[in-house]
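Excluded from the complex is one protein chain; the other protein chains are retained at their positions.
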Amino acid sequence: MSWSSSAKRVKPSDSSVCPPNSVVLFAGPCAVESEGQFAEVARCVSDLGLSWIRGGAFKPRTNPYSFRGLGEKGLAIMADAGNRFGLSTLTEVLCAEQCRLVASYAGGLQIGARNFQNFSLLEEAGRVCADTGKPVLFKRGFAGTIAEWLSACEYLKMAGASNIVLCERGIRTFETATRFTLDIAAVPVVHHQSDLPVCVDVSHPAGAQHLVPPLAKAALAAGADALMVEVHPHPASALSDGMQQLDLHQFETLVEELRVLAAALGKTII
Amino acid sequence: MSWSSSAKRVKPSDSSVCPPNSVVLFAGPCAVESEGQFAEVARCVSDLGLSWIRGGAFKPRTNPYSFRGLGEKGLAIMADAGNRFGLSTLTEVLCAEQCRLVASYAGGLQIGARNFQNFSLLEEAGRVCADTGKPVLFKRGFAGTIAEWLSACEYLKMAGASNIVLCERGIRTFETATRFTLDIAAVPVVHHQSDLPVCVDVSHPAGAQHLVPPLAKAALAAGADALMVEVHPHPASALSDGMQQLDLHQFETLVEELRVLAAALGKTII
Amino acid sequence: MSWSSSAKRVKPSDSSVCPPNSVVLFAGPCAVESEGQFAEVARCVSDLGLSWIRGGAFKPRTNPYSFRGLGEKGLAIMADAGNRFGLSTLTEVLCAEQCRLVASYAGGLQIGARNFQNFSLLEEAGRVCADTGKPVLFKRGFAGTIAEWLSACEYLKMAGASNIVLCERGIRTFETATRFTLDIAAVPVVHHQSDLPVCVDVSHPAGAQHLVPPLAKAALAAGADALMVEVHPHPASALSDGMQQLDLHQFETLVEELRVLAAALGKTII
Partner (left out) sequence: MSWSSSAKRVKPSDSSVCPPNSVVLFAGPCAVESEGQFAEVARCVSDLGLSWIRGGAFKPRTNPYSFRGLGEKGLAIMADAGNRFGLSTLTEVLCAEQCRLVASYAGGLQIGARNFQNFSLLEEAGRVCADTGKPVLFKRGFAGTIAEWLSACEYLKMAGASNIVLCERGIRTFETATRFTLDIAAVPVVHHQSDLPVCVDVSHPAGAQHLVPPLAKAALAAGADALMVEVHPHPASALSDGMQQLDLHQFETLVEELRVLAAALGKTII
């Protein structure tokens, strides 16, 4: 019955960031705001037995007057917490010049939706990942077709990146009840056209806390190899995207529920 | 932890088409093509212990020269098979004048995406459902916002319909890799704004067999109260929508997989 | 240089509602609200030397509790004013049963965006127009592709309608700065694929008075054979769509400006 069973799909080798029959949880705050804030999330993530933490040091902001991240100081905070709690760290790079700097601190690079066709960034990120062996998580643009996304991914591959995770994060449609429309079908469509693992960022399409758990479960059931979830100790006072970040307690509940679901699918949350 | 658990949501009373902790499967062919074809699907659906079968007698077709259904003969075929195999039947009404006729044969009425704002049809279907106590499944238009969908639903309620199931079936976006973009977030959004049960038609957004199972699992995990799946004994020779209809064997496999998943969610497929 | 000159396109015969080198203005209030209101607009339209007036007697409303039109009384008001001021009248039909009634009062039938794939309405409207020789204006659905629009139009043609005007009225996209996104390219695309005249409803996409004139000029310059513009004596107190209706003075100014532009294009506003 392999036609319907994405679980049996041949996966990248075990050296990949997404090992077979595992689902990686990239959890963490939208932005690194302080040592204390980040450590609090890191302890929670570590206590849950997870392996990665994410956070933004350089924030792309629609409005230039918004909080734009702590920059290199944020990278250092992440690296310290990662070492202390035994977690790999993932963070976004905004331009080609940042790639080497970010790779010197972080365990993996993220390329965001707004840079989905920033080809000079893709090429440099690809080179840096080739040199360092670090993974790169590549988000789909919010108006990018799946075909364009896979095509842009060729820039990373051409530059030598071998550990690539594609990340669906919602597309722009006429519907305004959610922040973006999660294109859940992107998971099986990419699985059918590529052998790269697919992550689903459930926080950005949700745009609201109460929508995060159902979207996370849906992504897991659709066959996602990884999930990205924004978590903050005090969402109400977050410097960015407060509405969609889970608090630590909500996150723990979600991880519990996801583990039950993952077990039924023959997978493990890591 | 009720904030994240859609399973604990208060549901309509047991007289509803969607009883608490159950997930109704509306399976059946896109169109009723012959007595033999429909009976073959009905036997399969019944053998799997399911309770409803769907099929189209009046088909809305973009192109007037396409197959437009068997009409009243199709209704009779459905009713006969329903009686023979102990299944309730669901079928689409295309205009106000058909409502009483259809209700005299079928167990429930379906209003399709193209008639989402056909207000005279909504009013008449509402009246007929009020008179007969039959349920009505009301699909979202493929360019309708959730707010408009709930607003259009008021036409059904005003006319007296009390057993309404809302059905998400994919919206139109720029992405062409799938036939429509399944708006999976519509499930929790509607649950948050209404106490009506939500069905997800996974065949129309998929547009291709291999995408149906992951979308069905995603919809189940997102909290859907019902699923609609197109099933045909010989999809390759179907008179409409052959690409997206599962064959009987594929459907049996899917039901098996859904049952495992439903159990993990504390639900039963009926 | 005929490749670029839509003006030289072969047009339907002179008996058409849209004669060659003319641009028909379908102006009038969103809804017929009273004899006085409608007469005031009719006098203005007639004084400007125009030939058609439009108005809604049966209003499709997203919310059932909104004003839904005066019904047959509205049809009578329109017919009286048409006779008095020497204007042809155009009004919307919402369902198959209304077609003969509406045709007994009005000079032409309009099928609205929400009924773009209401095939039983299209068939009946086509038959009534075939019997009466009256024109039918057929709006594109706001999520309908041009291909689907032309395909749905076959229902009208099959039923015998010979005087059909297609009407672009904006599609639904992610942009919220306007009510709908006017797909201005629909004008040359339809001209390239069909020999039917194309009208552009500029009021619905605009959604605001100040956007109506630039959209009307754009539609004219793009080659539209007709324009639809909502006009109301007192937009601020209109029972529907007040924000987008021009007052009489604004409308007179617009007609003046359109006449200058039309002259430069070798056309006449009628």
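A, B and C are the chain letters, set down in written order, and residue numbers restart from 1 in every chain.
As a convention for this text, a residue touches a chain if its C-beta (ideal position, glycine included) is under 8 Å from a C-beta of that chain, and two chains touch if they have at least 3 such contacts.
This structure is a prediction, so every number in the text was calculated from the model and none was measured.
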Sole residue of C:79, C:101, C:158 or C:221 that reaches the chain not shown, by the stated touch rule: C:221
Omitted-chain contact residue, chosen from A:114, A:192, A:210 or A:259: A:114
Among A:76, A:143, A:208 or A:270, residue touching the chain not depicted: A:143
Those residues of chain A which, in the complete complex, touch the missing chain: 60-65, 94-97, 114-121, 141-143, 148, 151-152, 154-155, 158, 171-172
Residue numbers in chain B that touch the chain omitted from display: 172-174, 176
Hidden partner interface residues of chain C, rising order: 1, 3-6, 143, 145-147, 171, 173-178, 181-189, 192, 205-206, 209-215, 217-223, 250, 253-254, 257, 260-261, 263-265
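The rule is short, and it goes like this: only the chains that are shown with their structure count from here on.
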Angular offset of chain A relative to chain B [C-alpha, multiple of 5 degrees]: 180
Chains most often in contact, by C-beta pairs: A-B
Distance between chain centroids, defined by C-alpha means - chain B, chain C (Å): 36
Centre-to-centre distance between chain B and chain A (centres being mean Cα positions), rounded to whole Å: 34
Touching two or more other chains - residue numbers and ranges from chain B: 143, 171
